[in-house]
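So the structure is just underneath, and the comments pick up after that.
Here the complex is missing one protein chain, while the rest keep their positions.
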Amino acid sequence: MILDLVAILLIAAGLVFFLGAAVGLVRFPDFYTRMHAAGKGDTLSSLLVVLGFALHELRHFDGSADVVVFLKLLAICAFIMLTSPTSTHALMDAGYEDGIEPVLGEDGENALTETRNRRLKD
Amino acid sequence: MLYRLLIFALLMVTWLVFSGLFDVFHTTLGVLSAAFVTWISSDLVFEKREIPMAARFRQAGRMVHYLLWLLWQVVLSNIDILKLALSPSGLSRVQPCIVKFDTTLKTDFEKFLLANSITLTPGTITVKILGDRYYVHAISEHFAGGLDGEMERRIAAVFADPAPAKPEATEGGTD
Amino acid sequence: MKWFGLIATVFTGILLLSAVPDFAAFGDPDSPANGGLGDHPSVSQYYITDTYTDTKVPNIVTAVLADYRGYDTMFETVVIFAAGIAIFAILRSFSGPVAPSHPTAIDTSVEGDHQRIIIGTTCRVIIPVIQLFALYVVAHGHHSPGGGFQGGVILGASFILVALAKDLSAALGRFSEKRYLALGSVGILIYAGFGLLCVALERNFLDYEILHRIMPATDPIMARSHSMLGVEVGVAFTVTAIMFAIYANLSSKGRLEQGF
Partner (left out) sequence: MIVPFDIIILIFLVITALISLRVRDLLGATMILGVYSFLICLLWAEMGAVDVAFTEAAVGAGVSTVFMIATIYHTRRHSSD
């Protein structure tokens, strides 16, 4: 019962973060800031939803099968934790290599220009 | 050799979690598969084989502690970005910049861990690592302030054994 | 030409759509495919009711694929092998030094970019887990979705991942040309070997039941189950080798040198 409640809470929180990611994806100004919303809202929300499923699996202890499913879902969580930031980074990096100029704030600086200048000199 | 056994054990645990069937036939298949994977790709994980096994286990313990802390940070700052995305005035606070900083971490795995921790905590994404220098895209100066080095200190503390090295490098111990 | 294409597409579409009302409803037990016609029992009813008693395999799809229609699956594997050999025959070139693949392209990479610490480390950590998962998929085709094709593709993809994370030569160091050509053929030989063994024991090709005579500690039913596993392993070998072979030849224009 309590586990069910916690599971529902986790899944609902995950969906709220998904909403935040989706809204951010539409509202933010350029590729890089959109990746912030898409890459990270995604990570935490999928983690929360999968954790919710995992707890839901644990709710009745009548066999080993449920525990195995729980562990498998935890393994999926670890996989997401490991690969999601990497793919976000890979997309950012690829975008920069492809020459997409980041939109900067008023006094925001772009430290990466130093590598780019060096590159042009060569 | 000891490391091969460790990798084999981790893979075997992973197999049992995947499989869920513990009869003799499937366990034998698991032993064969784990041995095969150990044979073809055990050189991929745990690059520094000279670190004693006990140090590895201490590192693994601290690593779990660090990951819990990281998870909490991720939740905290995700709430931040949620506010940013949903509040009507949030867009005015989006002032992106790309900052750089140098790290003192040595091994690839530590750098990887720091980079992915930065990417996981919202507001900042690692764009590039060139040598020791990190280039981080931050969604505003406020988030860039979070890179004050606390994360780096914590990671350094995880690996602060006599011989600095890589930790648990398979996610086999996911459970 | 464009208009002709449009007319042809629309005509075919109308033809296909006009056939839709004649279909049975999804999962209809009385449709000819499921229920049989008249008093002839249908083959799918047979699979559903008798697979487990025939073969002791809970996953009907695997039983149908590797046992009841094993002949079919064997030639599917041969088709994949032939595709790989065709790509090898067309692309592989043994000619001299390599011309740069993009002579006109501007190198836009930032200095020091070859390090790729983050991607490289992630791939290094997850590749063993992916390979173990591939073997798990092959081994548990009897109990859960999966089997030789899927497992083979995942195992091949793990080698492709090595090539993506480092470069092609690192992947070829693990899985050289000689090895993948040999493994691709060995897979089919395993499959055909199971069939020929049955012939040698005076049964039909791929009639696994008789294999209990040479397999230790099995009865005719378990012999079918275990032979299916063996056959799946053969399929997995071929698919792994061919997937990697196709990637290696495509990504390096058949020179197996540069690649990415």
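Read from first to last, the chains carry the letters A, B and C; within each, the first residue is number 1.
Methods note: contacts are C-beta pairs under 8 Å (C-beta built on N, C-alpha and C of every residue); 3 or more make two chains touch, one makes a residue touch a chain.
All values reported here derive from a predicted model rather than from experimental measurement.
Student: So there's a chain missing from this view; which of the remaining chains does it actually touch?
Tutor: Across all of the complex, the chain we cannot see touches C.
Student: Out of C:118, C:171, C:243 or C:256, which residue would touch the omitted chain in the full complex?
Tutor: Looking across C:118, C:171, C:243 or C:256, the contact with the absent chain belongs to C:243.
Student: Specify the residue from the set C:74, C:139 or C:157 that touches the hidden chain.
Tutor: Only one of C:74, C:139 or C:157 touches the chain omitted from view, namely C:157.
Student: For chain C, which residues reach the chain that was dropped from this view?
Tutor: Spelled out for chain C, the touching residues are 26-27, 59, 61-62, 101, 137, 145-147, 149-150, 153-154, 156-157, 160, 164, 243, 246-247, 250-251, 253, 260.
One rule holds for everything that comes next: only the chains that are shown with their structure count from here on.
Student: Just give me the whole-number Å value for how far the CA centre of chain A lies from that of chain B.
Tutor: The answer is 15 Å.
Student: So what's the Cα centroid distance for chain B and chain C, whole Å?
Tutor: 33
Student: Note the residues in chain B that touch 2 or more other chains, in rising order.
Tutor: 14, 18, 115-116, 126, 128, 130, 171
Student: Two or more other chains touching the same residue: where does that happen in chain C?
Tutor: 110-111, 113, 118, 122, 125-126, 129
Student: Can you list the chain B residues touching chain A in their complex?
Tutor: 14, 17-18, 20, 67, 74-75, 78, 81-82, 84-86, 90-91, 94-100, 115-116, 119-120, 122-123, 125-128, 130, 135, 137, 139-141, 171, 174-175
Student: Of all residues in chain C, which touch chain B in the complex?
Tutor: 110-113, 115, 117-118, 120-122, 124-129, 131-133, 135-136, 139-140, 143, 174
Student: Show me the residue ranges of chain B that touch chain C in the complex, using the header's touch definition.
Tutor: Contact set of chain B toward chain C: 7, 11, 14-15, 18-19, 21, 26, 29-30, 33-34, 36-38, 40-42, 44-45, 108-109, 111-112, 115-116, 126, 128-131, 169-172.
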